[in-house]
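The complex appears here minus one protein chain, its other protein chains still in place.
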Amino acid sequence: MRIKKSEEVVLIDRTAIQVRFSEVDSMRIVWHGEYVRYFEDGRESFGRHFGISYMDVFNSGYTIPMVELNCQYKSPLKVDDRAIVETRFINSDAAKIIFEYSVFRESDNMLAATGRSMQVFLNKDFELELTSPDFFIEWKKQWNIIG
Amino acid sequence: MRIKKSEEVVLIDRTAIQVRFSEVDSMRIVWHGEYVRYFEDGRESFGRHFGISYMDVFNSGYTIPMVELNCQYKSPLKVDDRAIVETRFINSDAAKIIFEYSVFRESDNMLAATGRSMQVFLNKDFELELTSPDFFIEWKKQWNIIG
Amino acid sequence: MRIKKSEEVVLIDRTAIQVRFSEVDSMRIVWHGEYVRYFEDGRESFGRHFGISYMDVFNSGYTIPMVELNCQYKSPLKVDDRAIVETRFINSDAAKIIFEYSVFRESDNMLAATGRSMQVFLNKDFELELTSPDFFIEWKKQWNIIG
Partner (left out) sequence: MRIKKSEEVVLIDRTAIQVRFSEVDSMRIVWHGEYVRYFEDGRESFGRHFGISYMDVFNSGYTIPMVELNCQYKSPLKVDDRAIVETRFINSDAAKIIFEYSVFRESDNMLAATGRSMQVFLNKDFELELTSPDFFIEWKKQWNIIG
């Protein structure tokens, strides 16, 4: 999906996940830490969909460690629920990769959680890149993302 | 440890953890999601230390689901590192439990990550408590925390 | 799928999984402990498919804790691999639930791992059931499984 929202182009991926028994805690709800994996599921699905997976980045000579992550928990998912992870690419002038996430219960679109992550670029010498690497600029152009 | 910081009483716990092989990702650094477990280690150590563990809360008739969590990644931990999780109780007028966390590498005090979590109180009918439960007010009094 | 193999009826489920970045260790292969989750994915897919999910069992008044699990690792899965988990119900006279598992890489059917699990029945008082509960006997009959 590619939408135009005011002046900015946003890319969105949606992927389905199945809650596992092992992800549910003794309160019978999904343990809060599992949402970090759900966001990763979303980010990886986004990467496969739009050609910017971890391996694409790695093969361009970079790694993209996480520098900030946050999550708001709205309503709990439970055992046997299926959920949709919506992952949105947020464009930034800085040398950063920013995603926002929404996790919905599939059956009724209940919003379970929202989140946001920020990653930076390290080169092969594990040095922080202060400007966006060429491959990332090319990737943005390919999807008509400005800046 | 109990310190007085401007007008507010803060309780602090420090606990040591050992990085596991399974917690390290293909970049040879601790996977970012593991810090959610490290914060939980800190919170549980705090709970055992100050008498407000998950079971203490549960036996008082409440559960305390997470409603917000965030994490800033500063410098990576690696395999075989030992780390110190510092967990600070942040007092609030609201019916919430707020903690802040700092994770240091034990060998050189390098700051690996910081974070903050917010939990709320649900009663036995899974209803949100809008005011702090009596057991929590009593717990605060016991540690000379006002409000 | 329902096949007849010598004298015994066997039920088989196959489900696809996507290897996650977080499941890969510093050797760049899926960490061996993740296969326990893959087997669970298989078992849960089997349960949904054949009407014997954890919740089906729980609503019949039982829990089914694991008493034995083993895994043989054949060839490693890597980041971005997709895999098929094949889960086979192994009939037994005893009051036990036995599954065998095979995990294949989807792209080329490479066998990644095999495994076997055994679960028992606990009633609501957490007592071990020495004979198969009625609901389990009924479930077997429904699928033409003898004994």
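Note that the chains are named A, B and C in the order they appear, and that numbering of residues resets to 1 at the start of each chain.
Please note the rule applied: a residue touches a chain if its C-beta (ideal position, glycine included) is under 8 Å from a C-beta of that chain, and two chains touch if they have at least 3 such contacts.
Model, not experiment: these values are computed from the prediction.
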Contacting the left-out chain in the complete assembly, out of B:55, B:94 or B:128: B:55
Identified contact with the non-displayed chain, of C:32, C:82 or C:141: C:32
On chain B, residues whose C-beta touches the chain left out of the figure: 18, 20-22, 37, 40-41, 44, 48, 53-55, 79-80
In chain C, positions touching the absent partner: 27, 29, 32-33, 36-37, 40, 63, 65-73, 76
For chain A, residues in touch with the removed chain: 21-22, 24-26, 28, 31, 33, 79
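Just so it is clear, only the chains that are shown with their structure count from here on.
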Euclidean distance of C-alpha centroids - chain B vs chain C, Å: 36
Chain A-chain B separation of Cα centroids, rounded to whole Å: 25
Chain centre separation in whole Å, for chain C relative to chain A (CA means): 30
Shared interface positions of chain B, touching two or more other chains: 33
